[in-house]
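The complex appears here without one of its protein chains, the remainder shown in place.
Every chain is named by a letter (A, B and C) in the order it is written, and numbering of its residues begins at 1.
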Amino acid sequence: MVDLTVGLAGIRMDNPVVPASGTWGIESQKILLEAGRFRPGALVTKSVTIEPRPGNPPPRLRETASGLINWIGLAGPGIDRFLADELSVWLSFGQPVIVSIAGKTPQEYVHLAQCLGDTRISGIELNISCPNVGGTIIGTDPQLTAEIVRATRLATGLPLIVKLTPNVTDIAAIAKAAEREGANAIVAVNTFTAMRINPNTGQVIISGGLSGPAIMPQALRKVWEVCRAVKIPVIGMGGIASASDALEFLWAGASAVAVGTANFGNPLVMAEIIEGIAGWLEQNGFGSLEEFRQKKAECR
Amino acid sequence: MVDLTVGLAGIRMDNPVVPASGTWGIESQKILLEAGRFRPGALVTKSVTIEPRPGNPPPRLRETASGLINWIGLAGPGIDRFLADELSVWLSFGQPVIVSIAGKTPQEYVHLAQCLGDTRISGIELNISCPNVGGTIIGTDPQLTAEIVRATRLATGLPLIVKLTPNVTDIAAIAKAAEREGANAIVAVNTFTAMRINPNTGQVIISGGLSGPAIMPQALRKVWEVCRAVKIPVIGMGGIASASDALEFLWAGASAVAVGTANFGNPLVMAEIIEGIAGWLEQNGFGSLEEFRQKKAECR
Amino acid sequence: MIVATTATVQELIRLAPGRTDKGVNDGIYAADLLCPGIAKLVRPGQFVTVAASQTSVLRRPFTVYSTDGQTIRLVFRTVGPNTERYARWKEGVEVSLLGPCGQAMAIKPDAECLIFLGGGCGLASFGYPVAWAKKQTQARIIVAAGFRDNRYVFGLEDFRKLGVELKFATQQEAGKTAVDLCREIFRDESLPDWSKIQLFTCGPKPMMAEVAGICRAAGIDCSVFLEEVMGCALGVCKGCVVKMTSGETRYVCEDGPIFDASEVDWNG
Partner (left out) sequence: MIVATTATVQELIRLAPGRTDKGVNDGIYAADLLCPGIAKLVRPGQFVTVAASQTSVLRRPFTVYSTDGQTIRLVFRTVGPNTERYARWKEGVEVSLLGPCGQAMAIKPDAECLIFLGGGCGLASFGYPVAWAKKQTQARIIVAAGFRDNRYVFGLEDFRKLGVELKFATQQEAGKTAVDLCREIFRDESLPDWSKIQLFTCGPKPMMAEVAGICRAAGIDCSVFLEEVMGCALGVCKGCVVKMTSGETRYVCEDGPIFDASEVDWNG
């Protein structure tokens, strides 16, 4: 098969497809292994917080036309139990592990990054874009974004990947702020704010973040904007459900892609996307993903 | 049937359902009349510009999962020919007519509003949210938005309805700016920026605005934010395709709703939505839409 | 272990006709799917998820109704776009399955009487558990089912064949709900001591809440089959949360679908 290797923010990945934070876990990984299919280029954990969080009350999920609203609220065990119980399993798969962290203040991100300092993980993803924890989304504020990236940058030598929210007027400006403060890569996008109301009672059923094929064209546009604004590599995502979708993000300038909601519909979808990208490259005479990337750069 | 009358920005409408600008025309209206079905509460024209505009090159439309990207580019005859050839037909249907206008500068909006001053139209919609005419979308800039509303407010005594873009970090702030400068109503939302790329060639197929059921949950959320921010009435829209969808927007605080893309799928859909809203009110013991509105206000 | 596999439709049977005014396909169906991988692993009470169509981004969960080690049977009611599509499955169609998911049921060691109380299609969740319990224990087994009306009655023959006591009623024709059946059973003098009864219930949430209340008042051990929208069905996405009276959270796919009714926060 063609060489799909990609180096990103100093992380060497066998292929450019990774899971989106919060949509992949140890159990999903086991199913892929059991099926004997291609594994993602890196593993990305659910966002870890300092304290354990129960998360929001039900309902936390709601399907919409070609989309999914989630209102999970960063449910999780907290960093201590994550380090004690989960991390070793993630690392045991032998793929690069990127740990997503989420906090409320620069101090919290710093603390989380420091906790991860002694581990064998390959990178840290800064989730500054969760719409489900109350208050304004951190990543809508360029100032706060810059502060968090700056502080975390000083606290860790690990590759820093900053995850952006699309719920802003100018995503390029936020991306640039992150780049300026030392981010090694950008990952975009997190979910779009969305809501459903019970038409009979008027009660808000769910108010959270929209993902899935419904958002794909919007996400692609945002990723395209980000790729034009920064020089650091970009991991593109939002609604990717096929190799063809993934190729659109790669053409838009992404170095890798992440797959979220589609994993729920088909737990083997990342393997299919990896195979599909490889097949396309082969059919189009590319010896490697790197060759495609270079050719693409020349065309511009 | 229950009384669906609604007074909005001084415009009296038989029911709270209107077409979204650019998705309804004289020919669509004729089909509705021919079918003998309920007619929208008001008619809203395609946005009119000062000069005739050929619009963008093809392709201008592209379907996506449960959505539609359009990149029309305000194709139209310009205000002079609109006044000479089209307006009298719009007015001949006997419903309130709202003329949507689009310009680049406050001066252009003023000129367009003045041109409409002597006509029998019921209101002017300021489209400051078109994503398809190059440059940044006017309505992403609170300053420019304020200037345009202020200038147009001085130029006309007609009800002014300001149409907002959802492509902003804080739509409430823009809505408030419009309200402060004298807007009589808000209509939200216009399309979300979106793109598709040819996965085989890397060429951008289309880069425009996304509409349709895919955006409904996002639009609902934005309309909910606007309704909480302003006191002037709000016309809610974005992906509405059924009476049930429309009810969600009414519960969110909208005084009326607009239907766009769904008219393409079914040219009688607005009649069905009107009937559906009436049926729901009746079944739930409301004598009128006004009664529903009051009850809803009390519940808060 | 949970596996993702492709199953082949062996047979699709319409068990109950449903209402024609609700659509041509309305009713209750049984689908036999050839999937040795899952069939070998599945335990009573566990479920599988089935791939859904384009507009639906999530798979659809169904309890395994029975298995012969090679095929599994799912029994489902048509309630929306996906179940309506499944109701048109033909022999030979390939279906993406994920499972078995969730925890298997467990019988209390000291139970002398097991009651399975189904509301409507909830009865579908008891096929495998009852068959398994019958083999597993000497306890008396009562299966009771309340249906809305005649047109949704299904499965009685299957339970009869298992040799368990069977009670059923329809709300429309007999004016009796599953909760009424529950009260009726509890009036049965021949039941053992309340503490020796274990009751399982599956049906609409308000019905289960009511049954839970009755059991709690009587001190009867009550297990409920809970439903929540499934994201991953793997314990990964934290979507299928259930709030407990303790304030803790549990997940239907990981900790359930069977929960101790007394621990569930029914207002959560």
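As a convention for this text, a contact is a pair of C-beta atoms (placed from the backbone, for glycine too) under 8 Å apart; a residue touches a chain by one contact, two chains touch by 3 or more.
These numbers were taken from a predicted model, which means no experiment stands behind them.
> Among B:P213, B:P233, B:G253 or B:G276, choose the residue that contacts the chain missing from this document, as touch is defined above.
Reading the full complex, the residue touching the unseen chain is B:P213.
> Tell me which residue among B:T49, B:S66 or B:T169 touches the hidden chain in the full complex.
The single option touching the absent chain is B:S66.
> One chain isn't shown here. Among B:M1, B:I31, B:V89 or B:L154, which residue touches it?
B:I31
> Hey, which chain B residues sit against the chain that's not shown?
22-28, 30-31, 34-35, 46, 54-63, 65-68, 70, 72, 75-76, 212-213, 261-268
> Just checking the interface: what residues of chain C touch the absent partner chain?
Those residues of chain C that touch the unshown chain are 54-55, 81.
The rule we apply is simple: only the chains that are shown with their structure count from here on.
> What is the chain whose Cα centroid lies farthest from the Cα centroid of chain B?
C
> From the C-alpha centre of chain A to that of chain B, how far is it in Å?
35
> What positions in chain C touch 2 or more of the other chains?
In chain C, 54-55 touch at least two other chains.
> Out of chain A, which residues touch more than one other chain, so two or more?
Correct list: 65-67, 212-213.
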